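Excerpt of the complex: some chains, original placement.
Should a chain be cited, it is by its letter among A, B, C and D, assigned in written order, with residues numbered from 1 in that chain.
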């Protein structure tokens, strides 16, 4: 009963999220050997001033 | 010192979140045997195009 | 389709977790107005050297 | 820079996790249009007494 959380920068379209959910669900179902119906995915989006990498805001990189 | 994260579809009222926090805190305090003051709850809301189940966006189901 | 994550100190029994899942699910179902079958709960346990509060490990408090 | 968290029941082999990481990374890279090197995945495993669904521990279902 995999529960997936994906945090990513904002800017993808609904169509991209639709494809992402389809493809990630297939990937997990096939490799973890569970039905697709058991996979839940939460997508969270953030701005470049809410992500830090290497000590800097992504907005400043 | 339970820390609770709840991800759910948007659309509940403040009054519903108020009741949810009250009731979930009581439930955890009584079953985990800790003071209510020790329970923190974060509620996050998402749209139906940010939740995937069974390989589909909730918006498409 | 609420997804709940609970991080807490280790030490509760299976029976306590069973009651916690039952009670928290009821609380969310009744206040967020969704079927109990839609509620998933993940419980994670940690030691007192994996929790910090007020700048100190819980083990040192 | 997607960051992925997957909570699932214990019991998959290292080889299954290896395939899962490969496939999920490809799926996200291709649909979100980002390099594979930007994708991080955390896999967490739990027992059937740490997962609740529909008000019951998975162990009791």
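Here, a residue touches a chain if its C-beta (ideal position, glycine included) is under 8 Å from a C-beta of that chain, and two chains touch if they have at least 3 such contacts.
This is a predicted model, so every value here is computed, not measured.
Oligomeric state of the entire complex in this file, given as copies of the one sequence with 4 shown: 6.
By definition in this document, only the chains that are shown with their structure count from here on.
Matching A-D against the pairs in C-D, B-C or A-B identifies B-C as its interface repeat (over half of contact pairs the same by residue number). Spacing of chain B relative to chain D, judged by their CA centroids, is 21 angstrom. Each chain gets a centre from the mean of its Cα atoms; for chain A and chain C, those two points are 24 Å apart.
Under the contact definition stated at the top, the residues of chain D that touch 2 or more other chains are 7, 51, 53.
Against chain D, the residues of chain A that register as touching in their complex are 1-9, 12, 16, 19-20, 23-24, 26-28, 30-33, 51, 53, 58. Interface of chain A with chain C (complex): residues 1, 3, 40, 42. Put simply, chain C touches chain D in their complex at residues 4-5, 14, 17-18, 20-22, 24-26, 29, 36-37, 39-45.
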